[in-house]
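This part shows chain A:
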Amino acid sequence: MTIMNFTKTILKNLFSKPATTKYPFVKKEYPEGTRGKVEIDIDSCIFCGICSRKCPPNVIEVNREKKEWKIDPFGCISCSACVYACPKKCLFMNQEYTAPAPQKTTNTFTKGE
Partner candidate 1 sequence: MTTQSITTISNENLISEVIKLKDEGYRLVQICATTVNSEYEITYSFALDYEFLCIRLMIPEEAEIMSISQVFAPAFLYENEMKDLFGIKINALSLDYQGNFYRLEQKTPYKNQ
Partner candidate 2 sequence: MSARSIVPFGPQHPVLPEPIHLDLVLEDETVIEAIPSIGFVHRGLEKLVEKKDFQDYVYVAERICGICSFIHGMGYCSAIESTMGIEVPRRAEYLRTIWGEMSRIHSHLLWLGLLADAFGFESLFMQSWKLREKILDMFEMTTGGRVIFSVNQIGGVKRDMDSDTLKLFIKIFDDMKKELTALTKAFLNDYSVNTRLKGVGILTKEKAHELGAVGPMMRSSGIEIDTRKLGYSAYNELDFQVITSPVGDSYARTEVRINEIFQSIEIIRQAAQKIPDTELSLVVKGFPSGEYFMRAEQPRGEAIYYVKGNGTKFLDRVRVRTPTFANLPSMLEVLKGCQLADVPTLILTIDPCISCTER
């Protein structure tokens, strides 16, 4: 049993750079594979609806007639089940997470003719 075990660590921490980053001023760089938010390349979507059936929290809505693809980004659990399931590979994960917002919103993508 000894005392002053932690002194070395404390002194080292005192003279080294902080371990944290100044978040809003310095943006975090996400590694390549981070599952942030789901995005769609709507032009190659065929509106098959597999993603909405595979989605565990059921936040994706696909409307074949209106050529519409909807997601509730605040209900999304970023599991990328839809990305793996997509037959046309038009869904992908953006590294950045959904930004906080005062209201919940739905993102709608429509395919133009």
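The candidates were selected such that all candidates are chains of the complex that A comes from, given by their letters.
Quick note on the criterion: a contact is a pair of C-beta atoms (placed from the backbone, for glycine too) under 8 Å apart; a residue touches a chain by one contact, two chains touch by 3 or more; residues count from 1.
Since this is a predicted model, take the numbers as computed values, not measurements.
Colleague: Which candidate among 1 or 2 is in contact with chain A in the complex shown?
Modeller: Touching partner of chain A: 2.
Colleague: Would you pull the chain A residues touching candidate 2 in the complex into a rising list?
Modeller: Within the complex, chain A contacts candidate 2 at residues 1-3, 5-6, 8-10, 13, 19, 30-35, 54, 56, 77-81, 84, 93.
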